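The complex is shown incomplete by one protein chain, all other protein chains being positioned as in the whole.
Moving on to chain A:
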Amino acid sequence: MLHSLFPNADWSELWQAVLQTLYMTVISIAATVILGIILGLLLFVTAKGNMFENKIVYKCVSAVVNIFRSIPFIILIILLIPLTTILVGTMLGSTAALPALIVGSAPFYARLVEIGLREIDKGVIEAAQAMGASKWQIIWKVLLPESLPALSSGITVTAIALVGFTAMAGVIGAGGLGTLAYNEGYERGNSDVTILSTICILIIVFILQFIGDFITKKLDKR
């Protein structure tokens, strides 16, 4: 049945592509979480009226985040080729796509983290201060746990955007479902392969959304 629907599909090649897409997505999510939380926290705590208020740091981080968030991803990949070559040694393959994926999505996530942190009731932070908590204790015991649902829903949104980014990276040789759809599907005129790749991407996105919603709901005790 499947064979008659998708006559040009090479199943082991498809599986390979799915794995590559998952590889790029998972590694870049992990790096984005770490980098995004650090940047988001930095934005939050250095903002006006907060614990480590510092105009210069805030402005610098904010500018960097805004710049990288504004560059279209496909252009960002090209701009980062020199950096990628230094870091990975090549500009082709799934691993070579990682720097661009991370640089493209971490600033986006950082903003979501900042928004999530800003939603924490100022009174709760004040209460922690009144109990004699240090700034680091406030970060670890108040800011991060209290914003966890926002951090989790933010990473879900970011992860889905990342799947899209991996497909774009695929067009210029990162491998994965993007490469499959473009090289095997579009360039060879096998529209069934393009559709099959799309279906796989959709399934990945749905699963990510489901897991993300589930975790967010579990974390949210409000």
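Some points to look at:
Please note the rule applied: a contact is a pair of C-beta atoms (placed from the backbone, for glycine too) under 8 Å apart; a residue touches a chain by one contact, two chains touch by 3 or more; residues count from 1.
One rule holds for everything that comes next: contacts and distances are computed from a predicted model.
Not shown: a single chain whose UniProt protein name, out of "FecR family protein", "Putative transcriptional regulator", "D-methionine transport system ATP-binding protein" or "Chaperone heat shock Hsp70 protein", is "D-methionine transport system ATP-binding protein".
Note on the undisplayed chain: of the listed residues A:72, A:89, A:145 or A:164, the one touching it is A:145.
Check A:14, A:29, A:80 or A:128 against the missing chain and you find that the one touching it is A:128. As for the chain not pictured, it touches chain A at residues 121, 123-124, 126-134, 137, 141-142, 145-146, 148, 219, 221-222.
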